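Before I ask anything, let me first share the structure, which is written out below as structure tokens.
The other protein chains are all here in position, but one chain of the complex has been omitted.
Right after this comes chain A.
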Amino acid sequence: MTAQEVRLCGLLLREHFGEVVEKVGRHLIRSGAQNLRTLLHETGISIDLVKKSLCVLVQHGVCVFSSGRKGPGSPTEYRTSCDRILRILRYPRYIYTAKTLYGDTGELIIEELLQRGDMTMSSTVKTVADRLTQNMEEGRSMDYSEVSSAFSKLVETHFLQRCPPMAAAATKNGAASATPATPATPGTPAAPVSTTLPTPESFPDCYRVPHVTLIGKGKRRLSNEDGEDQRSAKRAKIDSETHGDEGIYWQVNFERFHLHFRDQAIISAVANKLDQTSSEIVRTMLRMSEVTTSPTATCTKPLSANEIFRSLPSSYNIARPILDQYLTLLVDDPMEFVGKAGESGGGMYVVNLHRALANLARATLESVVQERFGSRSARIFRLLLRKRHLEQKQVEDFAMIPAKEAKDMLYTLLSQNLVQLQEIPKTPDYAPSRTFYLYTVNQLPTARMLLQNCYKTVANLIERRLFESKESKRLLEKSQRIEAILASLQASGAEPEQLTEVEEMITAPEKQQLESLRLHINKLDSAENQVDETIFLLESYINSTVTS
């Protein structure tokens, strides 16, 4: 929980849930596990609001509660962690991935689940069907069964998982989101005392689709119900039908998406370094090991060349000997994406996941140094990465850079903490004239430092975006009012002159300002997503070194 992480989490919470939740969440992040009373006391917010904020946080899986430290009788404690909040930054990427893999239906399912935190299957299916029907032409509607099948596919490939059942929680009513579940009040019969909560995967039914009876089609909402709809969406939808899956809530399995992203990164790296066919081979290998490899494995399970040959997509009909050549080339490549694990079955090959992540992280570091300080500093940086420890003179000789400039660049890198100095004394008294000073680069600490910089960058971008909208708040409000007037005029069938008159109310420079504002905000948004890609690479690399 570094300062940058806390700041970024605060901003994300504020954008998605509002200021009260932000305050509560920030407090929880900073102080660790706390019970309700301390929380009330320290944040100074009224108990209603605190309870509601905690509900929101628990609903989204951000906050978890467990029984207190002092034993079964003590008040429950609430805990939250930065990681889960930082995932919010990645929601667009998850939705986009679901769209590419499972089409619009998948996209909407994931979007709904991300928005609501967790939902039952039946309510998800209904909502998504309604939304899809809304966008289709008149007379057509989306069948529930199609949406259900998309849902089941998502569960089969482990993108969705069941929420772990909370023994201590009061049962949530069957309907979707907005009903706040009563938080575990002090004194409720407690769950077995364990500070580590069970992961969703420890339950055997984690990925089992329940048998639901869902027959029907999506309902198209008429346009005059739009206004009512918005209001009723906030109120609890009391659904009288039951579909046989009460109490079974589904959430998005972020880890699975992360594995997918990791595979994508490796495949595109192979495509950049070698060629398209090699990347297809690696894609096939990763696809085959999707379910057999654990998320923290160093490399995938060995696959024989025969199996790979059989599983290649049919559009790539390459001959068997050619495949062998490609595999040999992949193994010989200095990046070591693929390794050979044995000779049986025509050669057993594995994909070296951790090593690939380390190489990608290293390439990221090098690219940052290159863009920030120039290609000659990047040369020095790569030189130090390769040769580990070098003296000043050796750096100049190997990099073929004049002494003065090399010294300058090294000191700049040193001041930015990208390069470290190691002293090796010849005498016990560390006299400078009798000590070796060696320059070195440590990949892991540098990656951590860059990760913190990324968090700060994203927080800066979000702040700038909020600032820009605040600056033009008056203008935005005006344009919204005008749009509302226009829409109501159009609906009631006004003449074109009235419409143009209303449109004229926004002057041309204001239109330009609005346009540039829109561009700015889009740019900032897309920049956030780009920095998130870097964050993902660095985070995966750091996590892989922790477990190995």
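Definition applied: a residue touches a chain if its C-beta (ideal position, glycine included) is under 8 Å from a C-beta of that chain, and two chains touch if they have at least 3 such contacts; residues count from 1.
Operating definition for what follows: contacts and distances are computed from a predicted model.
Trainee: Which listed name, "DNA-directed RNA polymerase III subunit RPC6", "COP9 signalosome complex subunit 3", "SERTA domain-containing protein" or "Cytochrome c oxidase subunit 6C", is the one UniProt assigns to the chain that has been left out?
Mentor: Hidden chain identified via UniProt as "DNA-directed RNA polymerase III subunit RPC6".
Trainee: From the listed residues A:Gln420, A:Asn460, A:Gln513 or A:Thr545, report the one that touches the chain absent from this view.
Mentor: Of these options, the touching residue for the absent chain is A:Asn460.
Trainee: Hey, which of A:Gln34, A:Thr124, A:Thr284 or A:Asn359 is the one touching the hidden chain?
Mentor: Going through A:Gln34, A:Thr124, A:Thr284 or A:Asn359 one by one, A:Asn359 is the residue touching the chain not shown.
Trainee: So which bits of chain A touch the chain we can't see?
Mentor: Within chain A, the residues that touch the unshown chain are 268-269, 272-273, 275, 277, 322, 325-326, 328-329, 334-335, 359-360, 363-364, 366-368, 370-372, 375, 378-380, 382-383, 386, 398-403, 405, 450, 453-454, 456-457, 459-461, 463-464, 467, 516, 519-520, 523-524, 527, 529-534, 537.
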